[in-house]
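In what follows, a single structure is set out as structure tokens and then discussed.
Note that this complex is displayed minus one protein chain, with the remaining chains in position.
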Amino acid sequence: MSARNEWGSTKILVLLLLAVQAVTVVFAWLLNPLGPKSETEYALLLAVDLVAFALISYVGRLGGSGKDPRESYVLAGSAVVLFFMFLVLLA
Amino acid sequence: MGQDGGRDQSEDEVSRRSFLKRSLGLAVVFVVAGIAAVTKSLWTPSGAPTGAFPKIKVANITDLQANGYVTFDYPLVGESNMIAKLGEAATGGVGPDGDVVAFSIICQHLGCIVGYEASNSHTPGPAGACPCHGSVYDLVHGAKVVAGPAPRPLPQVVLQFDEATGDIYAVGMGPPTIFGHNTGSPDVSYDLQGGTPVTQ
Partner (left out) sequence: MGEEGDEEHDGALGRVARWFDARLGLSYEFLRPAPQYAINPFYWLGALAVVAFVIQSVSGMLMMLYYVPDPSQAYQSTQFIFQNVSYGTFLETVHLYTAYAMILLVFLHMMRGYFVSVHKKPRELMWMTGMLMGFVTLGLGFTGYLLPWTVVSKSATDVGAGMISALPQPLSNFLSFLVVGAGGDAAELLRFFDLHVIVLPAILLVLLVVKMYMLEAHGISEPVTGKNDADKGRKLIPIFPNVTFYLAELATLFGAAMMLFSVLFPLVLQPAYTATAASHYTSQQPDWYFLWIYQLLKISAFETAGLPVALTAVTLIFVLLLLLPFLDRGKVRRISQRPLYVTVGLVLVAEIVVLTIWGYLTPGEVIPDEQAALVLGGTALAVVVISLLSYRLVLGRLVGRLGTVSPQGSAIRSSGIWTAAAFSFLLGLGALAMGSAVNSFTGLVSTGGAMGSWAYLAGASGILAAAMLATAYLLYRVDLGTGAVKRRIRAFEVGWRE
């Protein structure tokens, strides 16, 4: 079974991802839907939302059946989320 | 699954699984909510196609002397605009000196008709001054508000200048919308709703 502190960091990761999801959903609804810039922003926000979900689902699916999530996947997923969020700021 | 080891471990298991289950459920809700935002395409009214702005001849360059102005209806019948030759190059200006501009003169505050002033204490050049509550618009700089309670600039009429004949045409409206047409929206297609378009 995973050690306690590993579970703690997983818990934090999941909560962070949920927070990121919440923020993207709020922004997606607040966007002014007309104009090319907002379309790009919406696409990126949705991308963040989706990848965050995929990561939570991966952790949840493996955590629930007792296996450890693969660290490389978690890191890659988090990197993609951060990258998309960075793109949102750029757009 | 979680029954090996002591009671502590299985309690941990249960609470961990419960946490993951709830998080997963919440994550699904967020995904659905995020995707659902695209349905805004359904209920945010979209207005008429932008290609539908009428093109009318407003005046000829020779009719406009410096600091004189002409009123005309655009894009709907009964909605007044003013075209003026300001005497100095202005934002969105057409003509040989780049100083011919046109704006809606329905005040963005409460809809009174804005008057033209060749000079005004608040502006470097000609201004639009509303008699009702004192809003002043700087016509040289896109009719931005320089005094008074108006919350946004006057909508500018998009003009086209025919060099061969000297005719000036109105071909569209810039944002924001004319007062009374979903006031405050950047979507100028609202300007075409709720009335009869002018014809030449």
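As written, the chains take the letters A and B, and residue 1 is the first residue of each chain.
As a convention for this text, contacts are C-beta pairs under 8 Å (C-beta built on N, C-alpha and C of every residue); 3 or more make two chains touch, one makes a residue touch a chain.
Quick caveat, the model's predicted, so the values are computed rather than measured.
Taking the complete complex into account, residues 1-2, 10, 13-14, 17-18, 21, 24, 28, 31, 37-42, 44, 46-51, 187, 189 of subunit B touch the chain not shown. Hidden from this view is one chain, which touches subunit A at 33-34, 36, 39-40, 42-44, 46-47, 50-51, 53-54, 57-58, 60-61, 64-65, 80, 84, 87, 91.
Here, only the chains that are shown with their structure count from here on.
Of all residues in subunit B, only 1-2, 5, 9, 12-13, 16-17, 19-21, 23-24, 26-28, 30-31, 33-35, 37-38, 40-41, 44, 186-187 touch subunit A in the complex they form. Within the complex formed with subunit B, the subunit A residues making contact are 1, 4, 7, 11, 14-15, 17-18, 21-22, 24-25, 28-29, 31-35, 42, 45-46, 49-50, 52-53, 56-57, 59-60, 63-66.
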